[in-house]
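Contents: one structure, followed by commentary.
== subunit A ==
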Amino acid sequence: MPVSYFLVLSALLFSIGIYGVLARQNAVLILLSIELMLNAVNINLVAFSSMLADAGLDGQVFALFVIAVAAAEVGIGLAIVILMFRNRQTVDVDEMSLMKW
Partner candidate 1 sequence: MEVYEILFWLFAAVMGVSAIRVVTTSNVVHAALYLVATLLGAAIMYVLLFAEFVAWVQVLVYVGAIVVLMLFGLMLTRAPIGKGSFDNDQRPLAAICALAVFVVSSVIMVDAFEGQEIDFTREAGTTSEQVGNAIFSDFVLPFEVVSVLLLAALVGSVVIARRDEEAAD
Partner candidate 2 sequence: MDWFDDWGLSLTTFLPLVGAIVLMFVPQAKEAAVKMVGSIFAGLAHIAGIVVAMRFDYGESGRLQQVVNLEWIPTIDVNYHVGVDGMSLPLVVLSVLVSFLCMIYMHFHIPEPGKSKAFFALVLLLETGMTGTFIALDLILFFIFFEVVLVPMYFMIGIWGGPRREYAAVKFFLFTLFGSIFMLLGFLALYFQTGTFDMVELRELGAAGIGSELFQSLVFLGLFLGFAIKVPMWPFHTWLPDAHTEAPTVGSVLLAAILLKMGTYGFIRISLPILPEAAIDYAPIIGVLAVISIIYGSLCCLAQTDLKRLIAFSSVGHMGFVMLGIATLTDAGINGAIFGMVAHGLITGMLFFLAGSIHERYHTREIAALGGILKQIPRFGATFSYAAIASLGLPGLAGFWGEFLALAGSYDPAAGLDETLFRVLMVGGGIGTVLTAGYLLWTIQRVNLGRVPENFADGHGIHDVSKLEWIAWAPLLLLIVAAGIYPKMLLGVTNEAVDVLLGAFGA
């Protein structure tokens, strides 16, 4: 079975992820979209690694690392989102057209 099937699938996921990143407004949703992209990456890696079964398992391992890192990132990301949310309640809106001069 051609490896291209998987590649196209990953390409699909990747571009859907891009779409989400570009079209979504909610930070969490953007994060979800990025997760889609990361999965596309993983599918690629795994597909390749089994396509080149004799060339070792680098692809799969790589994929594992990606998953791990993704987990870490999600953790951080949500923490930041929560923090931000918390400040929204407390901090006055007028002070916030910031970081521009």
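Candidates were picked such that all candidates are chains of the complex that A comes from, given by their letters.
Points to keep in mind about this one:
Criterion: a residue touches a chain if its C-beta (ideal position, glycine included) is under 8 Å from a C-beta of that chain, and two chains touch if they have at least 3 such contacts; residues count from 1.
Small disclaimer: the values here were computed from a predicted structure and weren't measured.
Every option in 1 or 2 comes from this complex, but the candidate touching subunit A is 1. Residues of subunit A that touch candidate 1 in their complex: 1-9, 11-20, 22-26, 28-29, 31-33, 35-36, 39, 42-43, 46-47, 49-51, 53, 56-58, 60-61, 63-65, 67-76, 78-83, 85-86.
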